[in-house]
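Sharing a structure, written as structure tokens. Questions coming.
The other protein chains are all here in position, but one chain of the complex has been omitted.
After this line comes chain A, so read on.
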């Protein structure tokens, strides 16, 4: 680029500071939104696989009996044919813990490890540090939050442990880690210490591969030494199922963000070049060639846009990191970061959009005859929109307002771009409000156990509350007598109602393998799942199933199926389809009376009004602890964290998209105001007050805001109606009407105003400038 051309670019950039700033800021926000959206779309793609690969997760987690096999023999299994890497043996035990508030979360798998790093299951320490000495424990990141923070204490086997850190294992190898010596000290007769080995295999892509690998392991150790194994495929299925609902959500926001970014950057840049026509005419008049003019104007757009893109990438990364951190927790995976190629592709794409958006009007301007360029640049007298002025003039509104209302019709393309920006902002807001309401409702209904004020644990095996999966080879604690516990609850003052629940493996004719059965005793109505069809259990001989059950078995409501729990079999009629995410296992709900041998593992108690659940739980605990049971005030489960995460993400993404939309409006209004500075000067000269000038400018976007709202609200409503069921299907469930029908009429009307608010906020600044400017334009004559 020659010296004069550089000077033209430099002076052009410096002269129009507002325009330059708007280009830079709009581009920055659009690129930041695109980086965030792109990153989330990337991590939404197989999050478990990425985290599992990064941590070199264990294909198989195996539990061994140390009485049957030595550590040396176990270490030797790492050199078996087909084993590519191994870690362990680590001492492990399943322990019942009590937190500092006296609550008892589900039993946790403890593992003794000297550090987080290993050739297999290379853990990510997400907070704090590793446990270096006895009395310290590192918990799985899934426990981080209201329940536990660094510095808290918990008690296991009578030993108080201080939480010094949180770590994530993609393969979910443990719930807690301590030093090996500490682990051995925690072991007892009720919680025997076994050995954990973690393996990676050459062939581990299918269930068959894993079965073959397990066979080799079994053969390599003495008979009875292998207590149990867990395949990563089961963990992956559970993780993918948990992550699946978020993917349509992230993609919806991602697409919104990317489309808006392109629209805003395109309209900002083309608008900026389009308003430079007069200067272009002057440049040509003094000897610049059309090609030089094009280069100068493309460069003039690229300078601030380039700065905006660079800042946008930085901002996008900064904004994406906390969101990815939240996503990590939601997915239960580790170390998610902005994909490197997102940081390359987004700025490259933005530069391309900026280049094209600047090149087209610059080329048009470059080819324009000089005289015409000067004339057009002085005042764009296209004659467009005069009918709108005539029509608006008849409206019974103040003249400044009607004059403003007709203004967008003079620049239909610019007005359309502004309309798109406002509409997309409104779509984002509408979608986010609906999504938040739906997720809140999901959070409310998906864990019926959480509705109970107090949970009483009888200490039995396989308690379903929470997401605990006992490690292979570990033993569950003993169970209190449910009848005695039930009597104690009955006798406890403050009890409103209660029901018992047990979780058992069951078999159903037509389904290979086990399903999980929830067996209810007593008044289970308060713990009823939300139904997507049919009704909840209201008697014996009934069965409530998830949607997947019907698909798998080819049954429908009203059909009878044979269900076996333990040694008891009953023919049950399907009476309803329950809402609930089916993770790795189908879950059915039955009346425990149909399986008399089953004993409740938890009792869920609703307390009377005015009774404090915590105080009630303390008093009840005192009564039932001698029986071996424990009562705790119910705390929200982990699933609620996911709801919280999605809500936070929705709020942040919406804020960004609405800001970008507002910037799009701001830019268009700045362009309009610049172009009409002469007309505004005339208006002021004939007596238009600053307030009337503000009215005029705001009115010029009000129509677009209203229209954007009218377009955006139904589109956002439709997007919500489309995405939510897809999210539900991804999670393997239909959604009940209470989750889908979340918009109220007043809410929709208010959302309809969102477009107007975005437009008015975007126009506020230039309206102020227009009002403050004196009628100096008239002096130029």
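In the analysis below, a contact is a pair of C-beta atoms (placed from the backbone, for glycine too) under 8 Å apart; a residue touches a chain by one contact, two chains touch by 3 or more; residues count from 1.
Everything below uses one rule, namely that contacts and distances are computed from a predicted model.
Colleague: Consult the UniProt record of the chain that does not appear here and report its protein name from "ABC transporter ATP-binding protein", "Quinol dehydrogenase periplasmic component", "Cytochrome bc1 complex cytochrome c subunit" or "RagB/SusD family nutrient uptake outer membrane protein".
Modeller: UniProt lists the chain that is not shown as "ABC transporter ATP-binding protein".
Colleague: Kindly state which of the options A:66, A:690 or A:714 is in contact with the chain not pictured.
Modeller: A:690
Colleague: If the hidden chain were put back, which of A:123, A:217 or A:406 would touch it?
Modeller: A:406
Colleague: Hey, which of A:205, A:224 or A:393 is the one touching the hidden chain?
Modeller: Only one listed residue reaches the unshown chain, and that is A:393.
Colleague: Write the list of chain A residues that the hidden chain touches.
Modeller: 379, 381, 383, 385-386, 389-390, 393, 398-400, 403, 406, 410, 678-679, 681-692, 771-772, 774-776, 778-779, 781
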